[in-house]
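After this line comes chain A, so read on.
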Amino acid sequence: MTEVLFYSLAAISIISSILMIFHKNAMYSVLYLLICFFSVAGLFVMLNAQFLAVVHVIVYAGAIMVLFLYVIMFLNMSTPITIRKSKLVMGIAVFTGLLLCFVLTTALWSTDFGSNPAIVDQNIGLASTLGKVLFKEFLIPFEVSSVLFLSAMVGIVIFNKKDVKDEIDIKNNHG
Partner candidate 1 sequence: MNILFILLIPFLSALIILLASFKLSQKLAILSSAASVVVIGFMLALFGQNTAAISSIDLPWIASMGVHFHIGADGMSLLMILICNVVALISMYVSLGDQIHNPKQYFALILFMQTFMNGVFVAQDLFLYYIFWELALIPAYFLLLIWGKGEKLRPATIKFFLFTLLGSLLMLIAIVWLGNAGTTSDYSLSAISGLTIDTETQLMIFGAFMVAYGIKTPIFPLHSWQADTYTFAPAPVTILLSGVMSKMALYTIIRFVIPVVPEAVAEYGIYFMYAATFGVLYASIIALTQKDFKRMLAYISMAHVGLIFAGILTYSQAGLSGSMVQMVAHAINSAGLFFIANLLFKIKNTHDIQAFGGLRQYMPIFAGLYMVTMFGSIGVPITNGFIGEFMILTSLYQYDVIVALLAGSGVILGAVYMLRSYKTIMLGPDHSTIQTDIIGTDKYLLYSIAFVILFTGIFPAWIGQLCETSIQNILQPYLQK
Partner candidate 2 sequence: MNNMAGLQDQLRLVPLEHYVFLCIVLFCIGMTGVLLRRNLINVFLSIELMLNSVNLLAVAFSVYHNDPNGQAFVFFVMVVAAAEVAVGLAMLVMIYRNVRTVDINALNQLKW
């Protein structure tokens, strides 16, 4: 039953991701990725990291994917755009991917990951535990990541805030 569940979720994620990378329409790719994320969230649940699963769904499915969709709409690329590489390049790309897969597998094959732990601590996936961890051990990273967000925000502003020159450009464009 567990295996079934695991393998099905894994299969869904893999298939959907494959479809995602191969589909020519960006919109569909986003949706496939969404499916993939959901299945990953399912795996989180199986790993008894419920809280993380929820956050995952919210952040990725809720925020990031929507952001993508928004951008796609904004640039109205909903219609399929056919900028693709030659068959050869695609072949090489796929081959490279397989090769890396193979290499990593061979690299990790020999390792023994040990038997599964006797008892899984039920609580580590819980919000309370994670909260403690985040605000005790990971306080500094937590604080510091604010700088990250700050700079990201500034960046977005720099990129897309209309300034004087833009106004002039627009004027020129509209006659």
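The working rule: a residue touches a chain if its C-beta (ideal position, glycine included) is under 8 Å from a C-beta of that chain, and two chains touch if they have at least 3 such contacts; residues count from 1.
Selection rule: all candidates are chains of the complex that A comes from, given by their letters.
Everything quoted here is computed from the prediction, not taken from an experiment.
Picking from 1 or 2, the partner of chain A by touch in this complex is candidate 2. On the chain A side of its complex with candidate 2, the touching residues are 1-3, 5-6, 10, 13-14, 17-18, 20-21, 26, 29-30, 33, 36-37, 40, 43-44, 46-49, 51-52, 55-56, 59-60, 63-64, 67-68, 71-72, 74-75, 77, 81, 83-85, 89-90, 92-94, 96-98, 100-101, 104-105, 108, 113-114, 116-117, 120-122, 124-125, 129-130, 133-134, 137-138, 141, 145, 148-149, 151-153, 155-156, 159-160.
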